[in-house]
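With one protein chain held back, the other chains of the complex are shown just where they sit.
And now, subunit A:
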Amino acid sequence: MSQLQYFLALLAGGVSLIGLVFGLISGPLEQALLLKAFLALGTLSLVRFLVPLGFWADAALAFLGTVSVLTGIGIFSPAPAFFWLALVASWLFAWLFVERFSRVLAPGWRDSGGLGLIIPIVFGVAILVVWEAITRGANVPQVILPPPSMIGARIASSIPTLWADFQQTFLKAVLIGYLLGCGLGFVVAILIDRSPFLKSGLLPLGNLVSALPIVGVAPIMVMWFGFDWPSKAAVVVIMTFFPMLVNTVAGLNAASVIERDLMRTYAASYWQTLMKLRLPAAGPFIFNALKINSTLALIGAIVAEFFGTPIVGMGFRISTEVGRMNVDMVWAEIAVAAVAGSVFYGVITLVERRVTFWHPSVRGA
């Protein structure tokens, strides 16, 4: 057992013991029996210092703790000390489990298949459980932070609205603006590369455009392109153009002198050198820009909708529902945006791994 595991095991068992004592002296025994049972088992886990316990025992304890905490929320108001101690204890058991499990997986985690997914799932679930228990157990006002169960219910009941907003903002403004902005940045980078005149003229201009504040640009784009998605796509183009331009220009110079000399000894033409050497060598730079831009595009489109839009769209929904104090709907949109942004980023990363498989940063991973 490592020092951290030793410490966590001691702490989890200790917290369970204190929780058990508090639970037994407060109120009737039959109240919140599951919580007390979990605390008792958690205290029992201290025997691990005499008899080794498998890490699945910690998983079981974390799971039991989670269930007992979630079912125990409604029983008391306000929640007593041993409820919070049970929450801390089950969190500690989950941590201990993940810590031990990742040690076991570490040597050959590549071929462990789906088991590697357990760790991020446990991590995510732990955050949601703590969030749920704190917001409901401590009666946090919904305007400050609604519990995840409420956000989940809201998502389930407003799927048509959320889908319409997603279509309007993500499928139209973000994707189209992203493709145009990245494509334009790439093409301009290739043009600039051939001409020192354009390079000294266009790079500062691109820099200037990227420095424009989005809250200033968005209303102007609405004037130019109307209320619907084209004005949002235009904002996205402005935001994504410059990162792509700068990264591609840098990437085109990434090939080493010796690699270029080689092309020269073959009397290769400009386009042959570009296609067979400089663009492949620029791949990691271009994918960097694509990844940066995937998050920039989503932020840009949502913020741009604050400045005039038809009555649909993720940014529109957030700004109006905040005004109506429907914070759960705001959180529902945030959840959709977070999932969409992560998937977008993830897809680009997967493509990057296929295309620039040769780069040390990818082939080592």
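In this section, a residue touches a chain if its C-beta (ideal position, glycine included) is under 8 Å from a C-beta of that chain, and two chains touch if they have at least 3 such contacts; residues count from 1.
The definition used in the following text is that contacts and distances are computed from a predicted model.
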Since a chain is absent, check the UniProt entry for it and pick the matching name: "Ferredoxin", "ABC transporter ATP-binding protein", "Predicted membrane protein" or "Heptaprenyl diphosphate synthase component 1".
"ABC transporter ATP-binding protein"
Contacting the left-out chain: of A:150, A:277, A:297 or A:332, that is A:277
Touch criterion as defined above, residue of A:118, A:180, A:262 or A:334 at the omitted chain:
A:262
Chain not shown, touching residues in subunit A
256, 258-259, 261-268, 272, 276-277, 280, 283, 356-360, 363
